[in-house]
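Note that this complex is displayed minus one protein chain, with the remaining chains in position.
This part shows chain A:
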Amino acid sequence: MRRVVVTGLGMVTPLGASVERTWANILASKSGARQITRFDASDYACTIACEVLRGDGSGETFDADLRVDHKVQRQVDPFIIYGIDAASQALEDAGLTDMSEEERYRAGVLMGSGIGGLPGIEKESIVLFERGPRRVSPHFVHGRLINLISGQVSIKYGLMGPNHAVVTACSTGAHAIGDAARLIAMDDADVMVAGGAEGAICPIGIAGFAQARALSTGFNATPEKASRPYDKDRDGFVMGEGAGMVVLEEYERAKARGAKIYGEVIGYGLTGDAYHVTAPHPEGSGAFRSMQMALRKAGLDPSDIDYINAHGTSTPMGDELELGAVRRLFGSAIETVSMSSTKSAIGHLLGGAGAVESIFCLLALRDQVAPPTLNLDNPSDGCIGVDLVPHVAKTRKIKAVLNNSFGFGGTNATLVMRAV
């Protein structure tokens, strides 16, 4: 099997419209949670979210005009706009925006989203109901479809290799990177742009997740305190939005062109709980087997892993079960690993989460620092003896990293990466 490395990174998050801006804010323990501004949420059970701030690109703001065609912006949902921007950043970072025709036949796209164009579906449904079928936008369908990040990015850069997409709820971003790495390993492509995006902060999105009892509702007055993985007072996740994209490249090709290499994807695990649509398996068995599979593929022991970016969404049940699965798999190696949840800072990016968090793992490798878990004031009982990197980032040796993502439907994905 061919080796696969990461040579480009891109992201749009509630803490910045670039990788470096977001990472600096993550390491500075900043929170992106605020009152919802996208619509009037004052009578919703949950009034807070981690929104991408629209603006002129300065500070933390995101300016779609920088990388997304004006006409495309008018036609598509936010998740596609975030996805195109992050993928463009990643290709720019990799120096691959201008590949030859021959190269572009071997360069593909594999991006996904958990939900896709929910705000647009909501809006056009109202148009249909109030004004009839002739007022529905002709761009309605292709502006909402989940595989249209892949479609748009392939058109923008002329990428004619595999054109694929993943839809596995909150595991989407991790599955996209893992599957894309396999396409390169199996010689179906030499370069893949892969990742995930989400933009579902809209009335039906917040109402739906709140009704599923998944969102935090007890911290509306103090949004920056709401996402608190592993803390005793956690009461649900905080909805985030944005995108994370990476450029994956066959190792010999990357080396030959002198590319900057962030790390190598050495392990990928994927399992199913086969238990319940929203609740994780009560013994965390799917999560356990996903991590186990990824480590086996990587040829590593748990003791080789220095940093885990946890799924850790801040829900009462999920955090505990993931921690239990890690504890059982790692045994005594639990004492030497650092494990944190960056969802404490940027909220839960759903389909974008696994990709953004895999990028944080690669930056942890690069900078030899573990990002913090914010708001871990009173660790729950299951946390004893585990370094969850509370409150502040921690400088430490990091040679190999593991990223977990778990989604509704009982879908689990784990990526293991290390420095080359």
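Following the convention adopted for this analysis, a residue touches a chain if its C-beta (ideal position, glycine included) is under 8 Å from a C-beta of that chain, and two chains touch if they have at least 3 such contacts; residues count from 1.
In this text, contacts and distances are computed from a predicted model.
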item	value
The complex's invisible chain, by UniProt name, from "Sulfite reductase, dissimilatory-type subunit gamma", "Methylaspartate mutase subunit E", "Carbon-monoxide dehydrogenase small subunit" or "Acyl carrier protein"	"Acyl carrier protein"
Identified contact with the non-displayed chain, of A:29, A:61 or A:137	A:137
Interface residues of chain A (partner: the chain not displayed)	69-71, 74, 134-135, 137-139
